[in-house]
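For this view, one protein chain was removed and the others were kept in their places.
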Amino acid sequence: MGMIGGGPGAFIGEVHRKAARLDGGIELVGGAFDIDPQKSKQMGKQLHLNPARVYSDYKEMIAAEQKLPEGERMDFVSVCTPNNWHYPMAKDLLEAGFHVMCEKPMTISVDEAKSLVQIVEKTKRVFGLMHNYTGYPMVKLAREMVKKGQIGNVRKIVVQYPQGWLATPLEKSGNQQASWRTDPKQSGGSGCGGDIGTHAENLAEYITGLKMTHLSAELTTFVEGRKVDDDVNCLVKYDNGARGVLHASQISVGEENDLAIWIYGEKGGLEWHQEHPNYLYVKWLDKPEQVFKRGNPYVAAYSPAAGRATRLPSGHPEAFIEAMANIYLNFADTVRANLLNQTPDPLALDFPTVYDGLRGMQFLATLLDSANSEQKWTAFKK
Amino acid sequence: MGMIGGGPGAFIGEVHRKAARLDGGIELVGGAFDIDPQKSKQMGKQLHLNPARVYSDYKEMIAAEQKLPEGERMDFVSVCTPNNWHYPMAKDLLEAGFHVMCEKPMTISVDEAKSLVQIVEKTKRVFGLMHNYTGYPMVKLAREMVKKGQIGNVRKIVVQYPQGWLATPLEKSGNQQASWRTDPKQSGGSGCGGDIGTHAENLAEYITGLKMTHLSAELTTFVEGRKVDDDVNCLVKYDNGARGVLHASQISVGEENDLAIWIYGEKGGLEWHQEHPNYLYVKWLDKPEQVFKRGNPYVAAYSPAAGRATRLPSGHPEAFIEAMANIYLNFADTVRANLLNQTPDPLALDFPTVYDGLRGMQFLATLLDSANSEQKWTAFKK
Amino acid sequence: MGMIGGGPGAFIGEVHRKAARLDGGIELVGGAFDIDPQKSKQMGKQLHLNPARVYSDYKEMIAAEQKLPEGERMDFVSVCTPNNWHYPMAKDLLEAGFHVMCEKPMTISVDEAKSLVQIVEKTKRVFGLMHNYTGYPMVKLAREMVKKGQIGNVRKIVVQYPQGWLATPLEKSGNQQASWRTDPKQSGGSGCGGDIGTHAENLAEYITGLKMTHLSAELTTFVEGRKVDDDVNCLVKYDNGARGVLHASQISVGEENDLAIWIYGEKGGLEWHQEHPNYLYVKWLDKPEQVFKRGNPYVAAYSPAAGRATRLPSGHPEAFIEAMANIYLNFADTVRANLLNQTPDPLALDFPTVYDGLRGMQFLATLLDSANSEQKWTAFKK
Partner (left out) sequence: MGMIGGGPGAFIGEVHRKAARLDGGIELVGGAFDIDPQKSKQMGKQLHLNPARVYSDYKEMIAAEQKLPEGERMDFVSVCTPNNWHYPMAKDLLEAGFHVMCEKPMTISVDEAKSLVQIVEKTKRVFGLMHNYTGYPMVKLAREMVKKGQIGNVRKIVVQYPQGWLATPLEKSGNQQASWRTDPKQSGGSGCGGDIGTHAENLAEYITGLKMTHLSAELTTFVEGRKVDDDVNCLVKYDNGARGVLHASQISVGEENDLAIWIYGEKGGLEWHQEHPNYLYVKWLDKPEQVFKRGNPYVAAYSPAAGRATRLPSGHPEAFIEAMANIYLNFADTVRANLLNQTPDPLALDFPTVYDGLRGMQFLATLLDSANSEQKWTAFKK
């Protein structure tokens, strides 16, 4: 594994590294960690890497690694840069023959996303997208329950992602995380929508298997001088006739990462909260609510995907890094199968792909269009 | 106190009676409890009432009670019938000189509501509307916090009222509560919106002091054959620029009465849940979340209205009936002052009035219009 | 209904009145509300009572009411005074032919309690003891589950009642509630044990049907100068071999009335919290935890006693006053049957009696003995 981005001061790159390390099956061998070559070197040193494989520049990295014999060169590369770099980097990597794990949102436009789909299809490389929340075991259990018809035909979905950390103009104080996220050039056109609204979209579609068909969106910028939205409220129509609400916010003071979803079918309901990820609440028409708890045999028995995504027995909580490690685990097993010309375990294919990335970009484009439209409903972009 | 409605099998009438009884300051002396005179008699007997004051018909009741000398006749009458009867009954009562407590929604049209405003203003009778959720002490504390600027200018409001009890066609099985609520003639044009959506609207406006200015609504009927909506999803604009979401449902399987609200200002956030009403969660930009608990001295010291609405020390929970009793307490104290030609305690004036009822009807009219419109935003009806 | 105690400034008397009023079947007609006759009169006026039936003294009350014809005189009397008055008042009332509802703890000694048992048996009057927490519907459901063997043979019981209100020497600041509770003459020998430890004991024995056989207790007084214990920690043996812990405290800063119980059998576990009384958590060996919620049809179907104790549909919370009203409801129905020479509904007999009161006093005597003993186990007093 190699990495682009994740230099000193970056947040998500180090989380990727921890997640990739956790299970012992992936080794980081090098990277181009910062656009400042000095900082890249500094990070390489910090990571005890061979200095020869710590690069000043991702293009240099691709060129050098390509020359290494197969088996020695990086088997895949993780892209952990600001959003605007995802597309060109992923493109170059794929075309140079590398498998790619990419942070989300995948690109900054639908066109880029469509192009990337084509490149993945053409190069036949394994492409993973880090929609990490779908790595949680109880999310996988929820998905299985919907798929098996436990809650009946889905009617209503409420999904939210409130945060409060951008309630003040943090980007003006030099905060690196805030700065690029509120810069439309680096983040894409939407701030809150692109950063966390897409997680809500992805979670809803992943669990239910449904597709959004229409949005009615209101994007607001509450913090004066900010160039992108910091609050999203949205009505949603799904392809089976289900209705719902999606709301996300970066100005909801006191909220941290309260991604949560409520799904109601004809026969039952499901509720899950990212901040308490080990529990899935299952509700019924005429029976007591049930609390499914990660790590119990009844979870793995019902959902092998949830079982595979579980490391610890029940009551020893697992959390964010483990969820991300689950994405890496499945992605890496698929890469490994590819390298060995084997058929991957079907369960290993459960990680977000380039098609999820395209959905995300279409969601964002639809969100922005709808926000600018006086029409109530805007059809999902194709 | 007299009562119209609340006969055998009715739900809310008996709750009114319990709430009115609780504090010992209100005595039920008679009523017309059912459109079936036999059932009215039966209820009177069950309530140990003087049979002479148990009437077959509300018009008969008005006529008979008017003849009694002041001090003996009913001081006020509670109207607990299906929605379509609220207006004619309240009108007749007010014009006959009675003070009136009315269940919500106040009427079944904006025109009726406006007419009732005029009648109240002309007759100068005390008119209370049973928006019971604003009777909870922690709701009053929340209101005081917003009013005093503790959380700063409000930016975002999420308010919800999910229920699941109408997820199946319960009205076809003879359930009395389900039947009239799903009959557009008795309930008004909206089912879920009128029954519980209005509670969400009232709660948001009561706590924040803001007014909704625009709605973007989607009303859905999920249960086949049902004549009214059973699910409401709605974007909202408020008069200070705040944005929000309001959603309510009667098909959210497993939910009971999960009315809840999240309010985010520039400096803080508030969260309250009707099913756990003794707690108010208060969130800050850079300090730990606080859990305000009903009954503590710090609550009453901050909000005399919350203190007045509290009967038990902290940790001995109060709940739904007590909240309704708080509405009755303030209403009855105001009626009492009126009867004695005194100025009521300003805190006693804290109960929902005919103007809240008008707002509710305007909300419903706007909701229905918006649901039928292809425009994203529909301005609040006047 | 008449009342002794519950004058101005008293806490529990007014709660009794509210609970007795709630359902409309009980009318307070008079009382002796305070040892200060002026204050008794004042309370009578406040309660809109006939001044002729507001007495200066409970003996005067008994004498006067006895002279009234049956049907007019008080059917029963509630004793809501400090603990040391319970016995003489209950005795006089019973011997004068009145049915009695008595606050807990029933007396201040085992001898008094045994004497009261004899008096009740001799006079054949209905005697109710206000162990209010057993009035909660979900407590009744829990009891039914244990009785029907749902969780198997009980092995372990953890029961707690932490409060924090006496963490400082509140009794020195003139607080009326604190003063008599910390005066050994008025409260009996134990402070925390008598005031709230008994609730924990009663709850454990009520739900499980088991009897404590041995205690190993540690009573502590943390607040300097206090004459009674303010903290109780206790190991418990039950008559079926079950083991457990009982702890109670008045110095657990920040706790309010967090009475809670966890019961583990061979096949399942139960958990209930007084501060969130509408939920019963049921745990299983190899199935997801279930959350039983008050007001649902599945509760009443399983436990008619729980169903009878329920006024509101699920999700409209009931709380402390309703629980106490359930004790009054059953007690009053039994009194009524007695007055009419009828056999009471078996479900109406579900209220705490003089035998529960005796158990409570035996518990306290055992607790005090064990606290003074160097032996680990002290057998339950007989």
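For the reader, a short list of remarks on this structure follows.
Letters A, B and C name the chains as they come in the text, with residue numbers starting at 1 for each one.
The working rule: a residue touches a chain if its C-beta (ideal position, glycine included) is under 8 Å from a C-beta of that chain, and two chains touch if they have at least 3 such contacts.
The model shown is predicted, which means the values in this text are computed figures rather than measured ones.
Only one of the listed residues, C:252, C:330 or C:362, touches the absent chain: C:252. Screening C:239, C:266 or C:345 against the full complex identifies C:266 as the residue touching the chain left out. Of the residues in chain A, those that touch the hidden partner chain are 11, 14-15, 17-18, 21-24, 28, 47-48, 163, 165, 255-258, 274-278, 293, 295, 311-322. Contact residues of chain B toward the unshown chain are 282, 286-293, 296-298. In the full complex, chain C touches the hidden chain at residues 151, 155-156, 158, 160, 162, 164, 167-168, 216, 218, 220, 222, 231, 233-235, 243-245, 247, 249, 251-255, 262, 264-269, 283-285, 289, 373-377.
Operating definition for what follows: only the chains that are shown with their structure count from here on.
Centroid distances built from C-alpha atoms place A farthest away from chain C. Centre-to-centre separation between chain A and chain B, using Cα means, comes to 43 Å.
For this pair, chain B with chain C, the centres built from the Cα atoms lie 34 Å apart.
Shown for chain B are the residues that touch two or more other chains, namely 255.
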